[in-house]
Structures are given as C-alpha cells and as structure tokens.
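Working notes, beginning with the structure itself.
Removed: one protein chain of the complex. Kept in place: all other protein chains.
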Amino acid sequence: MEKNIAYIALFAALIAALGLVPKITLAFGVPITAQSLGIMLCGTILGARRGGLAVLLFLLLVAIGLPLLSGGRGGLGVFVSASAGFLLAWPLAAFVTGLIVEKWRSGSLALVAGIASVIGCIIVMYMFGIIGMAIVLDKTLLQATGFITAFIPGDIIKAVIAGLLTAAVAKARPASVLSRPAQNHAG
Amino acid sequence: MMHNLKKNLGESTDNISSIDLQKVCLYIEGKLVLNQLSLHTQVKRLGIIGRNGSGKSTLSRALSGLIEISSGQLQVAGIDPYKNRRAALQEIGILFQNPDHQIIFPTVLEEIVFGLRQQGQNKNGAAQNALQTLATFGKTHWQNVHTSALSQGQKHLVCLMAVVAMQPNLIILDEPFAGLDIPTKHQLQRYLDKFTGSLIHISHDPLDLQNYDQILWLEEGQVAAFGSPEAVLPAYLDEMHKLGDSDDISHLPR
Partner (left out) sequence: MISLTSPVETRAHSWSAGLKLGVLCLSTLVLFSIDSLIIQSAFLLIILILYALPGPVFMRYGLSKLSILWPFILVVLVWHLWILELLQGCAIIIRMISAVALANLVTMTTKLTDMIDVVRFLTQPLQRFGLNPRILELSIALVIRMTPVLLNKGECLGMAWRARSTRRSGWRIILPFTLIALDDADHVAEALRARGGLTSSHPETRS
C-alpha cells in the first residue's frame, strides 16, 4: 500500500520535474519538453492503474493551482483552453499505455513500450485532444486534426525514446517496473 | 595511441592550472554566497575546507564554469570557464558528491565514452580511448557492466574515470568521499594520487587534505584563512570544535 502511494506520488512529481527542467534536445536538434515523455513512462513503468492515478494526481495538483506544467503553467485556465482536451486525456493515455505493456508480454520491452506509447499517448490522446480543440475553436474534427498534424512526428520520436528508456529502466531496476511484476526480460 | 597518455605521464610543472579570482561575488536566489572572494594560486594540490553552507560547492561550480559569477573576475588556467565552455571542457573536470546524480548512462563504457564524444572524438576513437582509460585503472573487465549494478565506491570510480578520460589538466572534487567507508575511501584516494594534473579537493574533513600544498578555508563565502595545511588546518579544527559547543543549528536561514 505504502509502495503504491509512494510510486504514484513520486511519478506525479517526476512529471512535474520533467516539465520544469530546461528543454531537452532530441537527436536532430529538435527541442522538446520532456513532460509528455513522463506521461508515457507513467504507463510503461507503473502500469495501467498506478500510471493513470499518477497522472490524475498530477492534473489534480495543476488544477488546484500549482505551476507544474512545462513553462510553469497551471491553474484552472489550462483546462478550458484549446489544448485542454489533450491535458484531460493524459490519465487515460497513461492507462491505455500501461494496459498494453501489462498484457502484451512477448517481444522486447522496448518495442512493446514504444508501441504502447504510440497507441496510448498518441492515438488515444490525440483523439480526445482533437475533440477538445474542435469544441473550443469551433472547428470540425477534420480541421482540428489538420492543426495538430505537425506535432505527430515529434511525438512518435518521443514514443521510441520512451520504449528505449523503459527497457533501460527495466534492466537497472527490474523490481521497480510495476507494469511487469517479477518478470525476467530477455532484452 | 601513446600520444593520448602523454599528458598524464610526468609533464608535471607545465600543467599546474592557475586559479585567479578577483572580488568574485555570486548570488544564488538573492542570497550572497560568494562575497568579494579574491584568490591567486597555482599549486598542484589545493584543498578547500569549510562548514556546510560556507560556499565551497558553489565555488567549485563557479571554478568549473557551470554557474556564472555575479561580479568580479574569475579565471582558471587563463580562461573564463563559464564563457568559454569549449576550452573549459578541455582543461577542467569536476567530480560531484553523489555518483547517483552524476552517472547518466547504463553501462560503464558508455559513461566514459560520452565525454570523449562530446570533445569531438569519433565513435571508434572515443571507444578506444575509453578502453585505454579503463585499462590504466585496471578495470577493462568493467566495460559492459551496468552502472546500476555497481557499489557506491565503484560508482565513484566510474565517475573519476569518466573525468580522467577527458584528460583535463585540473580536476575539481566536490566532497568526493562523502558517505564512503574507510577502505573504499583509501582505495579511491590511491587512484586520485596517481593523477598528474592539478587537483582542487573540497572537503569538510581536514584529514583528507593534510598532504596538500595549500588550503583555502572558506567561511560564509569569504576567505577565512589561506596557507599551508600546518597553518590553516589546526585553526580550522579549533573553530569547528568551538562551533560544535554552540547551538547555531537553531538559526533559520534568512
């Protein structure tokens, strides 16, 4: 029980910390904020339930007025902005990502975690994000989709990185990867 | 490959880095941590001693160019380490207190190769030089070991190797032995003693610095004393024991 609370709280803190450190540069000189990577890792490392709760807890703290989103943003305003759909989808994204990692046991963890991140944190998240954006900006779903296509390549790179990171964490701390309890990894 | 080792093989006198501080002030979040600090020295082994909170760590980061001073002049080996990062990376290496907050890569070889690649070496050259460093330390068998599988002392050693591999003329050590047991400390000290460049060793324990050339005693961001170990260390110990009898632990930070 204590372990659950501690892991959920610490990963919520990790999402916050990843948003507050300076931007990280990807391989091709593209700067990204690492926060969305944190959402992926919540799912791939903590699993569906705990990962989802960690992200939910994080959003709760943002809602009550803490500047934990990247750039020091926070408060209630972000939940009615055009990007609110994405934000509100974060817990579900982590949940779906975690569910895939928990259930899909064959193959390399890096691959599974990467694909899980794409399905959960890109496909599912974008679905809700597009709906939210369409509502706030009074556009059709298709039009809203057009606005955000530019972000997809960057997010796919993030998903690949999330896969690699998950596999590396599993090697270093196998007992801490709660999405795969007591599992031996072939690599 | 021999030319890579030339720097560390006995060309001692030319490699002593000069430290030049003139009225250096450094504010961190509004608090004055380094206060009009002036220092000029050029020795092989410099010790910096002081209480926690005296500004020792801040000074180490300023000397290695990782943070910017607020006013004054700071030069190490004739360069401004903050503005001239490229030269600083060639000249100065720094070892931090906690290897868990310092080791970035999953395997030992990757950790050592990282700095070499950043210095501009290509993949193969960096790998070769990294292996050479491992060999110098007698740790060739560590190359594929996962860094998380290592003991604390072993992690400290990996950090040291990663720095030494970049062949700096000066290594700054910020309390490198914190939390290590006595045997590990002695073993690491032996590896340190082999380094032929200059060392700046920061510690709160005088025993670590007894054989050093000069000691700087830092107190509240200022020079409390500066001289030979025999001159500075006994006075430091006296003061520390006196403070131990007081209760300044009660005072809250302003």
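Residue numbering begins at 1 within each chain, and the chains themselves are lettered A and B in the order written.
Quick note on the criterion: contacts are C-beta pairs under 8 Å (C-beta built on N, C-alpha and C of every residue); 3 or more make two chains touch, one makes a residue touch a chain.
Source: prediction; values computed, not measured.
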{"item": "Chains shown that the absent chain touches, full complex", "value": "A, B"}
{"item": "From A:L18, A:I39, A:V101 or A:I122, residue that would touch the chain that is not displayed", "value": "A:L18"}
{"item": "Contacting the left-out chain in the complete assembly, out of A:I45, A:L92 or A:I115", "value": "A:I45"}
{"item": "Positions on chain B where the hidden chain makes contact", "value": "61, 64, 66, 85-86, 89, 93-94, 96, 98, 100-106, 114-115, 118, 148, 162-163, 166"}
{"item": "Where the unshown chain meets chain A, residue by residue", "value": "1-3, 5-14, 16-18, 20-27, 31, 34, 37, 41, 45, 57-58, 60-61, 63-68, 71, 73-83, 135-139, 143, 147, 161, 165, 168-169, 172-173, 176"}
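The rule is simple: only the chains that are shown with their structure count from here on.
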{"item": "Whole-Å gap separating chain A and chain B, where each centre is the average of the chain's CA atoms", "value": "38"}
{"item": "Residue ranges of chain B in contact with chain A within the complex", "value": "106, 146-148"}
{"item": "Chain B-touching residues of chain A, taken from the complex the two chains share", "value": "168, 171-173"}
